[in-house]
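What you see is the complex with one protein chain gone and the rest in place.
After this line comes subunit A, so read on.
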């Protein structure tokens, strides 16, 4: 099958478009999260998403309503992580661990009590971008606009507080508000990314394109733009390869991402030696 045939399928067109939009969000936010050592917040929120999906399935919500129902739960839990880290005398990693474990435990308990939706839950664990519907693509596009507008609006404050929070505060930047904006945007993105790579692999989509860009970037804006480009390239390549070779899409996207990261790391090492 050639590329033209592949692109003639509606589900492939939706997968490539939706996957690219979500890859851009993950990669851009990933740069801020990786530099703030908050990379694993994606993993934590993904586990919360697992619990939220179980709740949605319990109420037998259709896929599109399912996504809409999950969003406020995951956003609430992202705020919970922030508040725990600020008020419970623990660092962010412990707060992520607590909320993450609670999400998984809730999901497992509900799956056990309700029974019968284990197969559906499995599809959320590993994602299936090829099954993205037109209405889901619409939600993804709307949330893409919201998150990109958020990043663009707060870009300089996000950059300043990522560079050094104390210096940012001394410039009058409300870093608590900026942190809240960042985790809320991450929560929205994690819910969307669940469809692309699944709950188990979301953190890869947040971390790998950013980590690849950080190997080569010569400035902050360059890092953001190149992370977004790497995210799109790997998602498109991953979807195409998985379709042609009949491989699981989420896993192929992650392995493609890792291959690009390895190339960037190698190139950087060679450049330093040269």
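Observations, loosely collected:
Basically, a residue touches a chain if its C-beta (ideal position, glycine included) is under 8 Å from a C-beta of that chain, and two chains touch if they have at least 3 such contacts; residues count from 1.
Methods note: contacts and distances are computed from a predicted model.
The listed choices are "Response regulator transcription factor", "Metal ABC transporter ATP-binding protein", "CcoQ/FixQ family Cbb3-type cytochrome c oxidase assembly chaperone" or "Sigma E regulatory protein, MucB/RseB"; the UniProt protein name belonging to the chain that is not shown reads "Metal ABC transporter ATP-binding protein". Screening A:126, A:159 or A:258 for touch with the missing chain picks out A:159. Among the residues A:223, A:236 or A:260, only A:223 touches the chain that is left out of the figure. Touching residues on subunit A toward the chain that is not drawn are 35, 37, 153, 156-157, 159-160, 163-173, 213-214, 217-223.
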